[in-house]
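Of the protein chains in this complex, all but one are displayed in their positions.
Up next, subunit A:
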Amino acid sequence: MRALVIDDSRAMRRIVSAALEGFGYETRQAGHGQEALDVLQEGYVPDLCTIDWNMPVMDGLQFVSAVRANPAWRALTLMMVTSESEQGQIVRALAAGAHEYVIKPFTADALRDKLALLGMLPEEAVL
């Protein structure tokens, strides 16, 4: 399975990528929503996108809306991974089309649990 990790912090991209790779994912990274859209438009279509909220150029909510506006990307699973933890923000993200919401700080186990709920854990991580 493939994941695109979208976060403006290099450190956080490394942390999320390392956790996902530990579960068996292949990962790519993008520093903001527009860069992630460029990756998708190049033809790299992952199974999962993890998306920070507050980023320069294009934020996570705008990215989710852009993905949901394109039927070609309907199968993408979108997971917000963000320090935005107000209830209203969570509702906005889910209403825009995100499937799941992980609040920073998180542990690898919490991320794994959310992926399991979505049925997005690669087989080797389930066994």
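Please note the rule applied: a contact is a pair of C-beta atoms (placed from the backbone, for glycine too) under 8 Å apart; a residue touches a chain by one contact, two chains touch by 3 or more; residues count from 1.
In this section, contacts and distances are computed from a predicted model.
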| item | value |
| --- | --- |
| Protein name as given in UniProt for the chain not displayed, "Dihydroorotase", "Molybdopterin synthase sulfur carrier subunit", "ABC transporter permease" or "Chemotaxis phosphatase CheX" | "Chemotaxis phosphatase CheX" |
| Residue ranges of subunit A at the interface with the undisplayed chain | 8-12, 14-15, 18, 31, 54-59, 62, 82-86, 88, 103-107 |
